[in-house]
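The other protein chains are all here in position, but one chain of the complex has been omitted.
Letters are used for the chains, namely A and B, taken in the order the chains are written, and counting of residues starts over at 1 for each.
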Amino acid sequence: MNGWLVAATVVLGGGVGATLWGVATGPLRRRVVAQNLSTALACPGLLLLAQGYDRPAYVDLALVLALLGPVGTLVFARLLTDELADDPPRARGVTWAAAGLGAAVVVALCAAVGPSRAMAKLLLVGALLIGGNVVASRALSGGIAGVRGG
Amino acid sequence: MNPRTRLALVVVAGTGLAVLLVAACLRLPRFGGDSHPYGDRAVHTSLARHTANTVASVNFDQRAFDTLGEMTILFAAVVGCVVLLRQTRDEHRARPEPADVTPPVRRYALIVLPIALATGLYVIAHGQLSPGGGFQGGVVAATSLHLLYLGADYRALERVRPVGLYEVGDAVSAAAYVVTGLAGLIGGTAFLANTLLPYGTFNTLSSGGTVPLLNAAIGMEVACAVVVLLARFLDQAVEIVEESGK
Partner (left out) sequence: MADAVVVVTLLLVAGSATTAVVVRDPVRQALVLAVLGVVLAVLFTAVQAPDVALSQLAVGGALTPLLLLLAVRKVKRRKGRER
């Protein structure tokens, strides 16, 4: 059990555990934000696991999650427009906190692997993850409006 | 059968199942132990055939026939969906109006679409080397196209997605899998046997004999199947409306 795995356990248990609570209770606006945050936190968790197990190939998992996680949130933003329009979610603070955690994890891992192709891949995952989750959060709080039959 | 006997039957059967399961679990090898008779043989065979990812070797070489069955299940499921969700006589199509998506979301969708598509193809192409393969990559590639619906509007998606073409692609790639299997038969060995092509250099894109070919066939089949499936669902949810009064 090395430091990376301890960090992954903390991120998954604390972060993803909290989003599980958020998605299970409360009004719809809180649940969609929690769903967005669950991918924003599970992706750094996967990156830490890949480093902890010393398996660079596992970074592919984080890459796919960084791509499809925000797409999943866009699905909810797009198809729940009417339900969310009356009561739009406000989650600027937690979204940027999760983005900060993701950035910190990516920077720490980049420092660990050193300049190489693996580092470029990590930076790509980080950029996709943070950009995706910020945009998805924006889409939830009124980024998609006036869908009439589309 | 009255509710009481039914409940009694469920309790008896459930208890029996639970007892058997627990008994079986007690005899399982210990979690994380070091004796893996099947794993050792699978790894040995996959290394002998220069396939770095043992799971890909099991799926597309040692148990390629099972994968043919799984592919057929997906194919049949999609055909069933197409039949069930077709437009019936008392329904008509309504033109969906475009959604009003803010520029950042639209830009994100247009930037991520090509990246996701490339990632899907990368996952398919590297199936024999790293985690992934035809199924995973195919789903990612098919999902990426639908960013056009999420980030722009339905008509933009319809322009890049002639459903008929994807239906043909689905059938062609399913046939390609079978043809690759038959080629093994003509080559003098057995159906789907990995003896046709040279195994190549270990840990390169062209290694593993027929594994990359079968991976590509599955990737195309899954991508086309998912596109066709989602097209039917989108048709129903967005376009098709029943005649008023029905």
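Methods note: a contact is a pair of C-beta atoms (placed from the backbone, for glycine too) under 8 Å apart; a residue touches a chain by one contact, two chains touch by 3 or more.
The model shown is predicted, which means the values in this text are computed figures rather than measured ones.
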Of B:T51, B:T143 or B:T180, the one touching the omitted chain in the full complex: B:T143
Please identify which residue in B:V78, B:V123 or B:A152 touches the non-displayed chain. B:V123
Which residue numbers on chain A touch the omitted chain? 1, 5-6, 8-9, 12-13, 16-17, 19-20, 23-24, 28, 31-32, 34-35, 38-39, 42, 45-46, 49, 53, 55, 57-58, 60-61, 64-65, 68-69, 71-72, 74-76, 79-80, 83
Touching residues of chain B against the unshown chain: what are they? 32, 53, 55-56, 123, 131-133, 135-137, 139-140, 143, 146, 226, 229-230, 233-234, 236-237, 241-242, 244
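Going forward, only the chains that are shown with their structure count from here on.
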Give, as an integer number of Å, the spacing between the C-alpha centres of chain B and chain A. 25
Touching residues of chain B toward chain A in the complex: what are they? 94, 96-102, 104-105, 108-109, 112, 115-116, 119, 123, 130-132, 136, 140, 143-144, 147, 149-151, 153-154, 238
Which residues of chain A touch chain B in their complex? 57-58, 60-61, 63-64, 67-68, 70-71, 74-75, 77-78, 81, 128, 131-132, 135, 138-139, 143-150
